[in-house]
Structure formats: structure tokens, C-alpha cells
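Left out: one protein chain. Kept in place: all the others.
Moving on to chain A:
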Amino acid sequence: MYFVEPRNFVLLRELEQAEKGIGDGRCSYGLKTPDDVMMYRWDGTIFDPHHSSSENGFYALEIYCGDDYPKKPPTVSFTQPLRMPGLRDDMCTVDFSAIDGLKTWKASYGMAHVLKCLYNHIVKHKPRSLR
């Protein structure tokens, strides 16, 4: 018998972590609606290190944590289309297999790690806005 923290309690822990603030403040996330008991939909933001292609100096993201989270990764997409490697054909949805640190998903990662990896990816690839 191995030890498994159930999805809902993982997400409650991640929510508490987000409310306290994660890392150096360059990334943040929170529930999209405060009464989403099953905690499916989240909003994320990543500081734009280049002050260029983002709106208001931050990239906005939508994060969806399905029933299989954290065994399966969340679905993450930028709310504005960007020209940058590592995105799917819609130029918004993140392709985890193309992002350093996310290529092999681990249940222990959490949304904080996902956003941090995306921040590093943005620093490296300097996206261009398609709007």
C-alpha cells in the first residue's frame, strides 16, 4: 500500500500555497470562481520579463485540472495567441512535451512548478503577440 494524497486535497493545498504567494511573485494562480467546489478551473498569471507582447505586463493563462489531476497534467493555455515554440496549433495551448521541466509529468509538480517552467520558457523564447 503506497501513500496517495487525493486530488481534492492536493488542490486545496495548492490553493493555500497560492494564497500565501509562490516563489518570487513572478507567477501566481487562483481559482477562477471561489465556489468551484471541485476546483476544476484556475486562472494563472506570468510576469512578462520582456515588457513586450503581453497585455498589462502579465501573461494570463487558463488552467484546467481534470478528475485525473495530479496523476495527469493540467491543461494550460494562454488567453492570447502567441508566436512561440511549445504551443499547439491554436497558438495558445501549452504542449508540455516541448517545455523544459514538464516533458515527463510528475504528480508532485503542482501548478507553481508549471508556471515557473513556463516563465523560464518565455525568458528563453521571447514570444511575439499575434493580436
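One rule holds for everything that comes next: a contact is a pair of C-beta atoms (placed from the backbone, for glycine too) under 8 Å apart; a residue touches a chain by one contact, two chains touch by 3 or more; residues count from 1.
Simple rule for what comes next: contacts and distances are computed from a predicted model.
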Per UniProt record, name of the chain withheld from view ["3-isopropylmalate dehydratase small subunit 3-like", "Large ribosomal subunit protein mL44", "E2 ubiquitin-conjugating enzyme" or "Geranylgeranyl transferase type-2 subunit beta"]: "E2 ubiquitin-conjugating enzyme"
Missing-chain contacts mapped onto chain A: 1, 3-6, 8-9, 12, 15, 34-37, 39
